[in-house]
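Sending over a structure as structure tokens; questions will come in a sec.
And then chain A:
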Amino acid sequence: MDKTQLGEFIKSLSPDLEIKEGIQYTEVTIPPPMLYSVAKQLRENEKTQFDYLFCLTGIDYGEDMGVIYHLRSTIYGHSVVLKTRTPDRENPQLDSVSDIWKTADFHEREVFDLLGIKFTNHPDLRRLFLDNSWGFPLRKDYVDDINIVTK
Partner candidate 1 sequence: MEEKVKIIIPEEQQEYVINMGPQHPSTHGVLRLVLSLQGEMVKSLKPHIGYIHRGIEKMCESITYQQIIHLTDRMDYLSAHINNEAVCLTVEKALEVDITDRIKVIRTIMSELTRIQSHQLWWCSFGMDLGGLTCFFYGLRDREKILDIFEETCGSRMIVSYNCPGGLMYDIHPNFQKRVKEFIKYFRKTLPEYDQLLTGNVIFHERSKGIGILSLEDAISYGVTGPSGRASGFSCDVRKQEPYSAYDRVDFKEVLFTEGDTYHRYLARIEEMRESMNIIEQLIDNIPEGDFAVKMKPVIKLPEGEYYQRVETARGELGVFVISDGNKNPYRVKFRSPNFVNLSALNQIAKGFKIADLVAIGGSLDLVIPDIDR
Partner candidate 2 sequence: MVFDIAVTNSTSLSVPWWKIFYDFSYLTEWIDTSLRNAMSPFWTTITELLIIGVVILLFYALVGLFLVYAERKVCAFMQNRLGPNRVGPFGLFQTIADLIKLLFVELIPIKNADKLLFNLAPFIVITASFMAIAAIPFALGLHAIDLNIGVLYVIAVSSMGVIGILLAGWSSNNKYSLIGAIRSGAQIVSYELSVGLALITVVVLAGSMQLSVIVEAQRDGWFIFKGHIPAFIAFILFLISSTAETNRGPFDLAEAESELTAGYHTEYSGIKFAFFFLAEYINMFIVASIAATVFLGGWMPFHVGSWEGFNNVMDFIPPFIWYIGKTAFVVFMMMWFKWTFPRLRIDQLLTLEWKYLLPINLVNVLIMAFIVLMGWHF
């Protein structure tokens, strides 16, 4: 399926989804509560079969915390981008997709480590790179007077 068809198809799954045709990929914005069910549908639906999660990025949008999923189907060769964002900066929580794509396990740990987004139902949510005493360095409001030198 090309980008437009894919967008239409995903729109037919649920009317709440916001579909945008990006430069490279079809971009789908999902409200956090629907994330898991849409991801599972995309993975299991015969027509989409997104079996390969090739990138999972956590972003600090300033006010919101967001996660971007890049999916690809190894059978059909089409790709889609899922975006979700939560306005809760203090205790951002999203559903884990690590039981749909096993690779999400490490990626979500990384996002948790660097941005502090908690993933519910994650099997082993520990910090990956940093010590427990560190803040969340990829947040825009992270301050570290010792290690970050600005000219």
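Convention: contacts are C-beta pairs under 8 Å (C-beta built on N, C-alpha and C of every residue); 3 or more make two chains touch, one makes a residue touch a chain; residues count from 1.
Per the selection procedure, all candidates are chains of the complex that A comes from, given by their letters.
Quick caveat: nothing in here was measured; it's all calculated off a predicted structure.
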{"item": "From 1 or 2, the one in contact with chain A within this complex", "value": "1"}
{"item": "Of all residues in chain A, those that touch candidate 1 in their complex", "value": "22-25, 27, 51-55, 57, 59-60, 68, 70, 74, 77, 81, 101-103, 105-107, 110, 114, 128-130, 137-138, 150"}
